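All protein chains but one are shown in place.
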Amino acid sequence: MVFFSYLFSGISLGSVYAIIALGYTMVYGIAKMLNFAHGDIIMVGGYICYCSMSYLGLPVLLSVLLSMAVCTVLGVVIEGLAYKPLRQASSLAVLITAIGVSYFLQNAAQLIWGVTPKIFTSVASFPMPGDLNSLGLSSEAVVTIASCLIIMVALTLFVNKTKMGKAMRACSEDKGAAQLMGINVNKTISLTFAIGSALAAVAGVLLCSNYNTLIPTTGSMPGIKAFTAAVFGGIGSIPGAFLGGLLLGIIESMAKAYISTQLANAIVFAVLIVVLLVKPTGLLGKAVPEKV
Amino acid sequence: MKKTLALMLALAMVFALAACGGNSAPAASEAPAEEAPAADAPAAEAPAAGEASGTFKIGGIGPMTGDAAQYGIAAMGGAQIAVDEINALGGPVQFEFQAEDDQAVADNAVNAYNTLKDWGMQIMVGAVTTGSCVAVASEAYTDRIFSLTPSASSTDVTAGKDNMFQMCFTDPNQGKAGAEYITSNFPEAKIAVIYRSDDAYSVGIRDAFADQVKDSIVYEGTFTVDTQTDFSVQVAAAQAAGADVVYLPIYYQPATVILTQAKSIGYAPTFVGVDGMDGILDQEGFDASLAEGVLVMSPFSASSTDDLTVSFVNKFQEAHGQLPNQFAADGYDCVYAIYNAIQAAGVTADMSNAEICDALVAAFTADDFSYSGLTGEGMTWSTVGEVTKLPMAFVITDGVYVKP
Partner (left out) sequence: MKKLKTTTKIDFATYAGVTLAFLLVYALQQGGSLTNAMKSWLVPICSFIVMAVSLNLVVGISGELSLGHAGFMSVGAFSGIVTAMSLTNAIPSGPVRLLLAILVGAVFAAVTGVIVGVPVLRLRGDYLAIVTLAFGQIIKDLINCLIVGYDSHGLHIIFNLDGLRSVSDLHMEETGVAIIKGAQGAVGVPKLSSFFAGYLLVMVALVIVLNLVRSRTGRAIMAIRDNRIAAESVGINVTKYRLIAFVTSAALAGAAGALFGLNYGGLLSSRFDFNTSILVLVYVVLGGLGNIWGSVIAATVLYILPEALRGFQDYRMLLYAVVLILVMLATNNEQLKALLGRLIPKRKGAKSNG
C-alpha cells in the first residue's frame, strides 16, 4: 500500500518535471540552445496567473490564457532582444545570455512582486474518486499528466503534420539549408519561442498548483531538474521529455522512500549518469551520425 | 490583423502587470500611524548613565536578493523602523543605519562587511543567516566591532568571540525547548522529524532535539534546497510510521508545502514548528485552515495586542505592505537592545570602535542589564553571547496565534 503511495508521489512529481521538460526540449530541438531562462518564464507564468486570479478576480481558465499570452509575448520579446542578435555567435555566448536573462527575470520579479511567498490556489483541485487521494494521487497530478499527454500529442502533430512544423524540423536539421529553401529561419525560431513560452506558462500554473508556494526563484530548481529530465529522455525528443520527466520523478521518490532522503538528489543524478553512459543520447534520443 | 493582435497582447500584459503592481501599495492606510513612538518604546531596566551621546553608525548585513531574501529584507526592515523611532525621539543618541546585501553567501557577507567598514560602521546588526554570520563574526572579532545578530542561531556564531551576541535562541536551546514541550504535553507521542539537511539552522535544532527524545522518534526525513518542492514521500512515510507528532525545525515556506501535502492525503498529526515557522500566516493567499492546530514555538506573534507590538506591526505594514514576522521583530529588538546598552554604558560616538565594543560587551553581560522588547521580556545575555529568554508556544487557532 505504502509502495503505491510512493509511486503516486513519484508520478505526481514526475508529471511536473515532464511538463516543464516538454517546453525545454521543444526550444532545444529547434533553436539548438540551452535556454536556462525557461525556468524563470515558468515563474513569471505562475505570478501572472496568481495576479489575474487574486487581484483581477478572473476565472481560472481566463487566467491561464492570460498567463499564456503574457509569457508568449515575453518569450518572443526576449528572443528578439537577447537571442536573435546572437544567431551567428557561438552557442556558449547564447547560453551566457540566457543566464543573464534568467538573473534579470528573477530580480525583476523580486522588485515587482516582493520576496514573501505567495500562496497559489490550485487551479486543478477537484475531489478524486475513492481512496486515490489518500494514496497520494492528487487531482493536480491527474490534470498535469492529462495536460502533458495533450501537449505531447498536439506538439507531435504540429511538428510532423503542419507546414510550420516542417519548417521547424528543417531549421533543426540544418539552418543554412533551410534558409536556402526559402524558409524564414528567424520567424520559425521566434515561433518556437512563442510556443515554448506558452507551454512554460501552463507548466508554471501546474507547478504552482502542485506545490503551492510562489517566490521569484520558484522556477530555477525545477528548471534544472526538467533540463535533466529532457536530457534523460533524449533532448529534442518530445516523447522522450515526457518519459524522462516521469522516470526522474519516480526515481526521486523511490530514492527518498527506500534509500535516503538526504541523497535523493544525488541518486537521481547518479542514475542519469549511468543511463547516459550506457545510452549516450538519452533514452529516446536519435544518435546523429558523425560527419567526417 | 497581426498588429491588432500584438496590441491586444501587449495591453493584456500591461494590464496584468499593473494589477500586480497595484498591490504593492500598502493596504494598511486605514490603520492610524503611531505618531508618538516614545510611549511605546521598549523600556531599559538598566540605569541610564545619561552621558551617552552622538550619532552611531550601525551596519546591517543580510540577504536582500536571491533565495533567502525574504529573511534579510524582514530583519533589516525591522531594524530600520527601530532606528527611525529612536531618531524621532530626538535624544542625544542618534543612529545612522545602512544595510548591505550578502545573498546569504559567506564571502559576499565579508565583502558587505568591509563595504560597511568603509562607510564607517561602528556597530553591526547581522548577519542574518548563520553561514554568513560565522564568516563575518571572525572578521568583526579581529576588528573589535560589537555585533548583535538578529537571527543567526548556531553556537558556532558566538563560539570564541566575546563581542558577538545573539538576539534569537541558539539552535540547541530551541531544540531542547521543543523536546521538553513535546515530552510534557504529549508524553506518549510517536515523533517524526522532517528537516533540511543542508541548512545549518535546521540541522542544529534537529541534532539537539533528537538528542533529547531519541527513543520516541519513529521517522526522520530530510530534504535539501534542491528537493524542497515536494515532500509527499516524507509525509507518507511519517504517516506509515504512525507518527502522531511531526516536528518541523524548518522555515515556513517548505512547511507550507508539507502542511498542504499532509492534508491532501488526510494525515492530521500535531505539527510542531520552530521560530522559523513564524510568518506562515502572513503569506499572501495562505489558507489558514491548513495551519489549524499547528504549534509554533516562536518568540514573537504579530497578533499580540500589547501596545509595542501593535505599533510595530502598523509601522511595518505601512513600510512593507505586509505583517512582520519574527525576523523583523528580532531586527527591531537588536537596535533597541544596542540603544539601551549604549545608554547604560554611557558610550559616545567619538570613541574608537574597540572602546565602544568593550563598553557594550560589558554592558550586555552586566548583571543588572536586561531588555524587554517584541521578542521577550527581561532578556539577558551570557558572556558567551547567548540570549536567555522564554520560548513562547502558540497554537494557531482560526488563523491567529493563541497561547495554549
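Things worth noting here:
Order of writing sets the chain letters: A and B. Residues in each chain are counted from 1.
Assume contacts are C-beta pairs under 8 Å (C-beta built on N, C-alpha and C of every residue); 3 or more make two chains touch, one makes a residue touch a chain.
Predicted, not measured: the structure shown is a model, and the values here were computed from it.
The residue touching the chain not shown here, chosen from B:70, B:170 or B:197, is B:197.
Among the residues A:57, A:127, A:182 or A:280, only A:280 touches the chain that is left out of the figure.
Residue-wise, the contact with the chain that is not shown comes from B:101, picked out of B:85, B:101 or B:330. The chain not shown here is touched by just one of A:116, A:192 or A:265, and that residue is A:265.
Touch with the chain omitted from the figure is made, among B:96, B:162 or B:226, by B:226.
As for the chain not pictured, it touches chain A at residues 28, 34, 36, 82, 85-86, 88-90, 92-93, 95-97, 99-104, 106-108, 110-111, 224, 227-228, 231, 235, 260-263, 265-266, 269-270, 272-273, 276-277, 280-282, 290, 292.
Within chain B, the residues in touch with the undisplayed chain are 64-66, 100-101, 105-107, 110-115, 117-118, 130-131, 134-139, 154, 156, 159-160, 196-200, 202-204, 207, 210-211, 220, 222, 224-226.
The rule is short, and it goes like this: only the chains that are shown with their structure count from here on.
The distance from the centre of chain A to the centre of chain B, with each centre set as the mean of the Cα atoms, comes to 35 Å. Those residues of chain B that touch chain A in the complex are listed here as 9-10, 12-13, 15-17, 19-24, 65-67, 69-70, 73, 197, 221-230, 232-234, 236-237, 240, 252-253, 256-257, 260, 264-266, 279, 282-287, 321-322. Chain A meets chain B in the complex at residues 2, 5-6, 9-10, 12-13, 16, 47-48, 50-52, 54-56, 66-67, 69-70, 72-74, 107, 110, 112-121, 133-136, 138, 207, 210-213, 215-217, 221-222, 225, 252-253, 256-257, 261-262, 264-265.
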